[in-house]
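Supplied in structure tokens, the structure appears directly below.
Every protein chain but one is kept in place in this view of the complex.
Naming follows writing order (A and B), and every chain is counted from residue 1.
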Amino acid sequence: MTQHDKPQPLLRVENLAVSFDGPAGRVRAVNGVNLSIYPGQTLGVVGESGCGKSVSALSTLQLVPTPPGRFESGSIWWNPTPSSETGSSSETGSDPVSLSQPVDLLKYSEKQMQKIRGNDIAMIFQEPMTSLNPVYTVGEQILEAILLHQKVSRSEAVDIAVQALADVGIADAASRLRVYPHQMSGGMRQRVMIAMALACQPKLLLADEPTTALDVTIQAQILELLRKLQAERGMSIMLITHDLGVVAENADVVAVMYAGRVVEYGSVHDVFENPLHPYTQGLFDSMPILGSSKHRLRTIEGNVPNPADLPSGCPFHPRCRSFQGDEHCTANDPPLREITPGHWASCWHVDGHEQGKATRPDVDVVTQIHA
Amino acid sequence: MTAVNDPQSLPQPLPAKRPRSFLAGVLLDMTGRWGARIGLAWIGLVAFMAIFGPLLASSHPILWKTADGVSSPMLKHLTAADVIILAMTLVAAILLCFKRTHFGKRVLIFLGIGVVVSIMTLILIKPPQAIVYSQYREALAADEAQWAVMTIVPYSPTDRFRELEETRFLSPSGKHWMGTTGDGEDLCSRMIHACRIALAVGFLSTGIAICIGVIIGGLMGYFSGWVDLLGMRLVEVFSAIPTIFLLITFVAFYGRNLYLMMIILGLTGWVGYAVFTRAEFLKLREQDFVQAAIACGLPLRSVLFKHMLPNGVTPVLVSASFGVAGAILTESTLSFLGLGLVEEPSWGQMLNQARGQGGVFTWWMAIYPGFAIFFTVFAYNLVGEALRDAIDPQLKKAAQL
Partner (left out) sequence: MLTYIIRRLLLMIPTLIGVTAVVFFVMAFAPGGFGGNVLNEQGAQTEGDEARRIREYFERRYGLDQPAIVQYGRWVNQVSPVGFLNTSQLTFTDEQMQAMSDVIAADDLLPKLGTPRALDDLVLNMAKYKDIEPTDAVSVVRELLVDVDAGLAWIKQLSPNILERDLNRVTKAETKLNQQRELRSLLQSQLAGRQRILFSRPAIKWPDLGQSLRGRKVTQMLAQAVPVTVLLNVITIPIIYCIAILTGIYAARHRGKWFDIASGFTMIALWSFPVILAGVLLISYLANKQYLWWFPTAGLHSLEADSMRFLPAFTGNGFERGYLLDTIWHLVLPVFCLTYGGFAVLSKLMRGSVLDNIRSDYVRTVRAKGVSEHDVLFRHVFRNSLLPLITVAASIIPALFVGSVIVENIFSIPGMGKLGVEAAFMKDRELLMGTTLIGGLIGLASEIMRDVLYAMADPRVSYE
């Protein structure tokens, strides 16, 4: 690949903060998140439940219900330039020379967002059992997305839908269009969800724990399918999960989230080989490793903090095993710093790169690998 | 080991408050809602009128001085029912002050005293049969009585002012605050005395319906199998009967009797509670604590009433509140259709008299009783609505724990 331009990230989340008004007062679910996803890249977002993974993804599509939700600050830059390679035929109309300006999705109106949703950015969800409308057939639901975003006739749309179902490995796709969601298994429904999401050839797929509710064997199939489709279409995926194994298998870049912020960010290789943040280390220690029976699994002490009542300073310090009562940790929230090139962490205890700059995480792994 | 892992430094749970039962929590939450407060206030007012009706509206003077000396005709004319109600209110008020005693014990004491008081009053209290209301007015007019202290509304509900010229359909005035009825009775007095019927009908009929419904529904839910099958057929039959016709039939064939009407309203209204309780018991039966109770070899009575009933009865509360409202509506409807009581005052019956012969409409006969029905029903529905809202989050909270 020629290094004709430094590729622009497809999506860049900057300082995103989202809060919710609840009975216990205003709660910050997402607190200054920074992420970026490059074309063709898979970003794995890992964290315990309630750490703000899903809210970050939902914010990208402005699907956070407001109220009670509220965007407090930040921006989400969307830069749909054609991918560095040939680009799909639909993109030929746009000017390939000029680097189109990124747009802030958070500033988009509801009308503008509707054009983005399902078309440029699609999303699949955790609960395939309840995520499809029970009173419409699978076909009607896929067609709705196609007819909404593409200027095609109904019969053409049906062809696209059949193709989409076939692409996700559903046999006898044409007859499956007439089937209602309740007549399908969970794995099949998730395939339908993926087909629906990909029917309009989105550039970015937000997959919010797409396999959590499924059986283990089906999980593997679905992830395999996602990988295959990504390779075919060169789309980007934001894969939200709490399963480190899933991340290791699928992601290029990992963002570890804790209490509404990113605590570690880097390529899969870096993070898995050399986890910097004590939380990430804790996560790895609590995971069984095949073939090693040396030590008992270690758990991370304590509980996920209540987002309405976060500890002062570093939100992880009460559970942190490196914490030794230093004032630094209880007083100041550590910024995300680049510790080694392309590997960020937010912890006062990570040494060696004291001068590590607090920059925005930005790992163009695909380019690095290809280069 | 770092300090963090020291169990001492882990946040301790807050010192536990006195544990509050699910029901108490619901009631507390409910009374915090303003809709429920309005409703409860109105019900309280009606209850006050119902209890103290004879002391508020009576043609008998509370005290008067005649040649025989000072006496109280009003007390002399209290019926056995009046005495029982007044006495039991007093007992209840006293018992409420003993907060230390267990609630169940207090209820038992209350019921025990109730039985004793009822028997004693039924034996001892014999109010005069023939009542001549005009004697007081005549005595006062003829200066036979030196003075008399009257009640706030100085007319009995059945005082027809026989000695006066024409008191029928008088519009509201300073003398008769709400006007008079077609029989010449004071409407205000009748309104006050009708409170008792409205309350009694609501509570007793709903009570009967709940008893039948909870027992049948509980048995159905607990045993399932053929008991359930049989019960469901019964439920189906009773829900298919056009209740209003059955009620009308009952009243028409068995005569106009207040107690009968309550029983009938109860006998026809149990279906909803039975279905509710059945569903709840079916759910409860599968739960571990019930299985544990059965496994411990507790007798059926104990499993059903001690372990399952308290957990399954909360949703019934909501429908009970709506049920009371419905019973009051039905009673007034029956009275309106002319199937209610004849002599005793009832709001529905007064409303019925608003349209006299020849289509002459007397507005006070419609407005006062009609709105009394409306406000009472509204009050119960508000309470029911608040209860439902209160139970909802409570259920969610309970599910999380």
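We take it that a contact is a pair of C-beta atoms (placed from the backbone, for glycine too) under 8 Å apart; a residue touches a chain by one contact, two chains touch by 3 or more.
Just so you know, these numbers come straight off a predicted model, no measurement behind them.
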Contact residue for the chain not shown (choose from B:F103, B:W226 or B:F361): B:F361
Absent-chain contact - pick from B:M178, B:M220, B:V290 or B:I373: B:I373
Residue in contact with the excluded chain [from A:A29, A:I76, A:M123 or A:V247]: A:M123
Residues in subunit B touching the chain absent from view: 35, 233-234, 236-246, 248-255, 325, 329, 332-333, 336-339, 348, 351-352, 354-355, 359-361, 363, 366, 370-371, 373-374, 377-378, 381-382, 385
Footprint left on subunit A by the chain that the document does not show: 61, 63, 65, 110-111, 113-119, 122-123, 125, 127, 130-137, 144-145, 148-149, 180, 182, 193, 196-197
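In this section, only the chains that are shown with their structure count from here on.
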Separation of subunit A from subunit B, taking each centre as the mean of its C-alpha atoms, in whole Å: 60
